[in-house]
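A single protein chain has been omitted from the complex, and every remaining protein chain is retained in its original position.
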Amino acid sequence: MEPSGLAFLGAGLGAGLVALGAGLGIGRLAGPAMEASARQPEALGEIRTSMIIAAALIEGVALFGLVICIILAFK
Amino acid sequence: MILAANLLAPNLGLFVWMLVTFLLLMAVLKRFAWGPITEALDSREKNIQDSMDQARLALEEAKAIQADNTTARRESEASAQALLRAAREDAEKIRGAEVTKTREQIQSLQEQARQEIEREKVSALEALRHEVADLAIDAAEKILHENLDADKQRKIVHDFLGTLSQN
Partner (left out) sequence: MIFRRLQLLFVLMIAIAIVLPTSSAARSMQDHEAAQDAPVSDEREADEHVEEGDHEEEPAKFDAVHHNSDAYYLDFSPMPKLELPRIFVVRRADGEIGVDFFGSTHAAVEAGYVAEIEEGSHGGILDAHIVAGSGKILVDMSISKHLFFAWLSMLIVLGAYLPIAGRYKKGIGRDTAPKGRFHNLLESLVLFVRDDIVRPSIGPKADKYVPYLLTVFLFVVTCNLIGLFPFGATATANIMVTAVLAIMTFIYTMFAGTKDYWKHIFWPPGIPILVKPILIPVEILGLFTKPFALAIRLFANMTAGHLVILSLIGLIFSFADLFGPAVGFGVVPISVAFALFIFLLEILVAIIQAYVFTMLSALFIGMAAVEHEHHEDHGHDAEGSLATVEAGS
């Protein structure tokens, strides 16, 4: 297999792993947030804000991984 | 140069254009749109708040006035009642006094009349006695003119009449 093929493979696998990690992270974040907002609807706004911040941080890390994958796909 | 290369290719020209575009958009919007709009929204918000406050004040005022009115009405009703009661009591009192007075008058009148009657009766008796005595004397004189002196006869008649009046 030629090296560029390996790079593509790495990019694809990496992208998948990134999606997996981010999905897990945001899932773990969003589930309790939903529960919390269901339990305390009056705190909805604060929960949403802090959830968005945390989701953004997780997503930020995921995006770094994604960028590495894109760079790999650059060849 | 495949796949993401095109998407991630840096393009200084586009960057500069976009910066200019965005700054221009923001400047124009800030100057001509957001300023007037937010200002208008704030003033509308203030207007609405003010009118709501005013309405609330007016409502409170109206309620206070209503309460005032109610108390005033109650007070006036009460005073009217009191007045009425006083008037009635006065009237009652006056009437009672009047009745007593009338009764007293009637009684005094009755008394007077009775005294008058008594007096009249006494004088009438007196007159009657005199009359009877005169008649008797006349009658006796006529009799005694014939046979007795007048003085002796009168004495007899008087004695007789004195026994009469005691009955």
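Letters A and B name the chains as they come in the text, with residue numbers starting at 1 for each one.
The rule is short, and it goes like this: a residue touches a chain if its C-beta (ideal position, glycine included) is under 8 Å from a C-beta of that chain, and two chains touch if they have at least 3 such contacts.
Not measured: the values here are computed from a predicted model.
Within the full complex, the chain left out of the display contacts the shown chains A, B. In the complete assembly, the contact with the undisplayed chain comes from B:26, out of B:26, B:143 or B:164.
Residues 1-4, 6-19, 21-22, 24-26, 28-30, 32-41, 43-44, 47 of subunit B touch the missing chain (whole complex, contact as defined above). Mapped onto subunit A, the footprint of the missing chain covers residues 8, 11-12, 15-16, 18-19, 22-23, 26-27, 30, 34, 37, 44-45, 48-49, 51-53, 55-56, 59-60, 62-64, 66-67, 69-70, 73.
Basically, only the chains that are shown with their structure count from here on.
Subunit A and subunit B have Cα centroids separated by 88 Å.
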